[in-house]
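Report on the following structure.
Selected chains from the complex are presented in situ; the others are not included.
Per-chain residue numbering starts at 1, and chain names A and B are given in the order in which the chains are listed.
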Amino acid sequence: MWSTARTIAAGDLVIVWLTRDLVQPLYVAPGKDFNSKYGSYRHADLVGLPYGSKVRARGGRGFIHVLRPTPELWTLALPHRTQILYLADIAFITSWLDIRSGSRVIEAGTGSGSFTHSTARTIGPTGHLWSYEFHEARFAKARDEFARHGIADRVTLTHRNVCKEGFTVEDTVDAVFLDLPAPWDAVEHAKKALRKDRVTRICCFSPCMEQVLRTVSALNEAGFTDITMYETLIRPQDVSVVPKLKPISEVSARLKEAERRREEKRQRQIREAQRRKRKRAEEEGEGEGAIQKEESEGVEV
Amino acid sequence: MQEGTSTLPLNTSRGLIQDGDTVLLRLPNGDVRSIKLEKDSTVNLGRVGSFNASDLFNHTYGLTYDISGKKLEVIPPRSIQEVEDTEATNELINDGEFVQPLTSEEIETLKKSGVPASEIIKRQIEQHANYSLKTEYSKEKYKKRKEAKYSKTFTTIEPTLFNVCEYWFKKDQSRLRDIRCDTLSQMLHLASVRPGGRYIVVDDASGILVAGVLDRLSGDGRVISICDVESSPAYPVLTQLNLKKEALSTVLSSLNWATADEEYIPMLAASGTSREVKSERQKVRASKRKAAGDSLVSVREELFDGEFDGLLVASEYDPLSIVEKLSPYLAGSASIVVQSPNIQVLADLQSQMRQIPHYLAPAVTEVWLRRYQVLPGRTHPFMNMSGSGGFLLHAIKM
């Protein structure tokens, strides 16, 4: 599959981590440049660096992290051809289907290859995955990608509508994973592909309740038992540490102090106004006017 | 069209039940029992009956058996019964009046006379005054309850990692530190565990994490686990996986927090040379001590040489002290995955790790799983939302 060497070599796929929301795949091709808003980098400069290095941009402003690809990082970085499966679902399905080193597995359809890469990793060189895609352009892209990622020997990719034509193996696989709009049409075909001498498992993935209900019926009619339905999610936790909260005694003290100052100011202004008034009365007789108004603006609350 | 390798790999399935295996058996009431099968021994399932352990040998997992006498008979698995939606409602049935028409003595007599469970249920139903008034749903529920009570069947459960984890989680989730099936599988994926990979595991969760990594490796790869006891750690969860001893010993080695410390000076080697002439016993003992000492030295060297592919932690100790201690032995870009039943522990860890440049993007998530009942016409989520699977922190070593 991908490089397990300590350092990056020409031709390697690396994952470029710019920010948490900007993760990109990069095939290292000396001679080429990698440009982003976080600076410019020569592919050639990456060769020989250990995986997991932080690399400064040429000119020095930005930086990137160059990571070893894993199926999980690939899922974050991959070019989406379809709605893809994410970690929570893939991990759970793998576990429930008991996919492990040496497992023989069917998936349909291939889609963006998210489940494919994860399963290729998990089954290792002794396992095998048969993957089916009915959409020709997606099939072609996936075929090239799998070859480039060195998993073509453990993944057999077929361009086929399995609901109509069935699978290419019989009595062979340990597990079947269906991510299709109408999985019920493929259930009988899946039954044929599953090996007969052991407990085997099937998982059908559907976003809508109506699809699930119809699939349950089809599985039940086909003789599958222990049918269960699960939903799994990852809830990101915003766990910013809470600063100590202020007690209201502090708020109370602040408010009292503010009121005290305000009252002092008011009294001062009243005294000032009275002083001015007396002075004016002494100087030029009685009168009210602009000064009164100013005072009013200063005191009204 | 290439069809992939055609020789069946040895470990694609748990295979057949063997002498000495520990198996999980599901009883009619849903309880699961873990039982070690030894040749010629009798397995006693209480009310359900008893049978000879050897009768299960070389059988595949997942079969359902009926015990009649002491003999096992494989019976076909039950499919879900469609329930007809009749016009009947419970409108006319008085609450609390839905009583059992056969007395328990009568039932005992029927059972002793060998009447099968299904027959007893049928008679119960016939004699039930209100039965025809009840809805089909209520009837189905009633039937199920009765069957669980009288049926003499059991089903073997394949010891997949999923099933073993579920068994232990139900049994005592605190011993697994809340690591549920979905928690475990997410940890294995976040750490990108693959055949041939090398991992450091800190497991104070009865061995579920060690079991998970070993299961994914299937004999190809390396695990060093660090524990808090002087002798080899007890990982009770491993029992159900029926791992071969030899395979286990080449893949798994353990150190403790003292021997995993580079400052530590092993004492075992120091007392190796005595001037005295030794007895045979003493020689055997000395050579055992020497082997243990050599092994310790070599596992320590392996750890300190580093370049491990991932670190997985489910521990009762301060996670930052663990991560800081072991991350020097990780390869660049390796994953660090820490689980805790408590969000606050990981919140603190995250804010501390953010201050340290060699951890990339520590993120905290909650694992969330929901199971649904999928009986026809009665699909609904199970309501046990309180059962937590804990929280995860994931980061990448730079």
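Everything below uses one rule, namely that a residue touches a chain if its C-beta (ideal position, glycine included) is under 8 Å from a C-beta of that chain, and two chains touch if they have at least 3 such contacts.
None of these values were measured; they are calculated from a predicted model.
Counted over the whole structure file, the protein chains come in the copy numbers A x2, B x2.
What we mean here is this: only the chains that are shown with their structure count from here on.
With centres taken as mean Cα positions, chain B sits 29 Å from chain A.
The touching residues of chain A, counted against chain B in their complex, run 1, 6, 17, 20, 50-54, 65, 67-68, 70-72, 87-88, 90-92, 94-96, 98, 100-104, 118, 121-130, 154, 156, 158, 168-169, 174, 197-199, 209, 212-213, 216-217, 220-221, 223, 225-237, 239-241.
If you check the complex, the residues on chain B that touch chain A are 1-5, 9-13, 15, 60-62, 77-80, 158, 160-162, 181-182, 184-186, 188-190, 192-196, 215-220, 307, 331-335, 343, 346-348, 350-351, 357, 360-361, 363-372, 374, 376, 379, 381, 391, 396-398.
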